[in-house]
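The complex is shown incomplete by one protein chain, all other protein chains being positioned as in the whole.
Chain lettering (A and B) follows the sequence in which the chains are written, and residue indices restart at 1 in each chain.
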Amino acid sequence: MFAFTVKRILQAVIVMLIISFIGFAIKHNFGDPVRDLVGQRVTAAERAQIRERLGLNDPFPVQYVRFLRDALHGNLGQSYFFKKPATEVIVKKAPATLELVFCAALIIVVLSIPLGIYSAIRPKSLFSKLIMGGSIVGVSMPVFLTAILLIYIFSVELHWLPSYGRGETVLLFGWWDTGMLTADGLKHLIMPSIALSSIMLPLFIRLIRSEMMEVLESEYVKFAWAKGIKPWRVWIIHAFKNTLLPVITVGGVQLGIMVAFTILTETVFQWQGMGSMFIESVERSDTSLMVAYLVFVGIVFVLVNTLVDIIYGLVNPMVRVAGRQ
Amino acid sequence: MRTRWQRFKESYMLYSFLRDPIAVTCFAILAVLVFSAFAAPVIAPHDPYDTTTINIMNAQLPPAWEQGGNADFLLGTDAQGRDMLSTMLYGMRVSILIGVGAVCLQAFLGIVVGLLSGYIKRLDNILMRIADVQLSFSTYMVAIFIGAIVQAAFGVAGYDEVAVPLIIVIIGLAEWPQYARTVRASVMAERKKEYVEAARVIGLSKTRIMWRHILPNTLSPVLVISTVQVANAIMSEAALSFLGLGMPVTKPSLGSLITAGFEYIFSGSWWITIFPGILLVTLILVINLLGDWVRDFLNPKLYKG
Partner (left out) sequence: MEKLIDIENLRVDFELRSGRVRAVRDVSLVINKGERLGIVGESGAGKSVLGFSLINLISKPGRITGGQILFDGRDLTKLNDDQMRHIRGNDISMIFQDPMMTLNPVLTIGTQMKETILAHMKVSAKEAEAICLDKLRKVYIPSPEKRLKQYPHEFSGGMRQRIVIAISLLTSPKLIIADEPTTALDVTIQAEIMDLLLELCEKENMGLILITHDLAVVSEVTQRIAVLYAGKVIELGAADQLITNPQHPYTKGLIQALPQMAGGERRLNQIPGMMPSLLNMPKGCPFEPRCTICSERCKTEIPKLHELECGTQVACFKCEGGE
């Protein structure tokens, strides 16, 4: 188990280095740090001076190492548009995205498990067929389209829910801007979370259902029936526990899709989170901010995936023992 | 000796297909959609690219059956006065082209990598590591990243000309890992089988074995994921266009049409974004359903009852 963990962490570090390298390469070739710092109204002579001062004439590897060092200290460059350090901008926008992701994840977990299990146990019932039908439609609708439809129905036609922004937020701990403590904030959270979960939810339902159905055909489940074990115990403890493993593996990977979708969702709802910030930075050619986001997201991915792998190793007794041997 | 066509007509696959009402309906719908998309220059009532025929006075007209609608513009017009139906047909053509093009590219890349990876141990580790990492980022994210970088590098100007092939390349590069892993898994499974051993004993070269013996057997899973991948590619393109990293407004795909029309739902012109939206969902849905059918058919492991 220990060897396994160490190997995973090493892999993670290598990947992070590659990401940082790509990020730096982009910044180096397409970014303009001078402009980021002082804007565009400077003379050529001043530019040359600043370039020298920033060490921009140094060879590539030297600059890369400097970039890494800065990154480790939390300095990912300066945002041209916001005139602030990129890290600061990201951190300020993070709570908005994180709350959105949290709510969407909650919806997914709370709904997909019971619906997935039910449609696996009673695959021919009307309700199951409805679930599966709904799922395939859900998977075929791009996130932004779901968002637009939701806005159209609930904001434009019914006027029930607000169509953009986060609403009223409350400042927690001096820096975390939360929308979950106000009724208005919660109202604003509803549609974006539903939109964000709209593709992942059916995916998970189908995943849980197909894994569960396969497990239900296995010999050991049949044996559990032959032993006269109560149905709910067979379904939950014998069957579901075995579906958890593949679901965790696949689920961890879905995180990547989730982050991509926050970009889309935030853009539709004008949700002031990291996703819309990224798109805006692309439109404004704010390279530093763009790269900062890429690196940040890359690190988050690597961390989460490594964590998922390690958790999987802990949960799966076969991996555990194999590691020991 | 029966010809291939005769064998196909009598095959279990066709028999099973024709018996499944959903599969047949989806195929019919898809056929209609694809045909209309590619026959667009012939059947579209207007040409949305011909600026001389577009009159700004016709902007934001509702669909023909609503008040204020015009029979000339069956599904209404957009903010520039272009006919919705025609624009949607051309847009669907672009979406399908990109979808299929991207899948061809991914399949080609993925199959090559998968074959090499499955057959040559030394390359296997590296190639699969790259594929794993790329997959963990999710193909959408990779496509968005590459799109963003390309935009940052080349700017928006000059984008129009190369948009279609460029997007095909972006999505193709983002999605090859799926194919690579599928093919590699097949290759590894086939390698262990005895007929490969037999071929080696006879003295056939590695490439020949790979090409003529192993490859045909890996095609079945490739086929299964291909249909879903086309749907995915179309969705990716729509997402990219929505974010402004895809098709430009002048040569729209369904995705960029939806984007362009979004702001108008607040002023009441819902059709500009809803109609392309419905068309997009229908297109993706029928492809997904067909893909499901293909997968269920080729994978009878699970008794569906």
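The working rule: contacts are C-beta pairs under 8 Å (C-beta built on N, C-alpha and C of every residue); 3 or more make two chains touch, one makes a residue touch a chain.
All values reported here derive from a predicted model rather than from experimental measurement.
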| item | value |
| --- | --- |
| Of A:Lys7, A:Lys84, A:Lys129 or A:Arg233, the residue in touch with the unshown chain | A:Arg233 |
| Chain not shown, touching residues in chain A | 218-231, 233, 237-238, 241-242, 245, 316-318, 321 |
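Simple rule for what comes next: only the chains that are shown with their structure count from here on.
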| item | value |
| --- | --- |
| Chain A residues within the chain B interface of the complex | 11, 15, 18, 26, 29-30, 123-124, 136-137, 139-145, 148-149, 151-152, 156, 163, 210, 213-214, 217, 252-257, 259-261, 263-264, 267-268, 278-279, 282-283, 285, 287, 290, 294, 297-298, 301, 305 |
| In the complex, chain B residues that touch chain A | 129, 133, 135-138, 140-141, 144-145, 148-149, 151-153, 155, 231, 235, 238-239, 242-245, 255, 258-259, 262, 265-266, 270, 273-274, 277, 280-281, 284-285, 288-289, 292, 301-303, 305 |
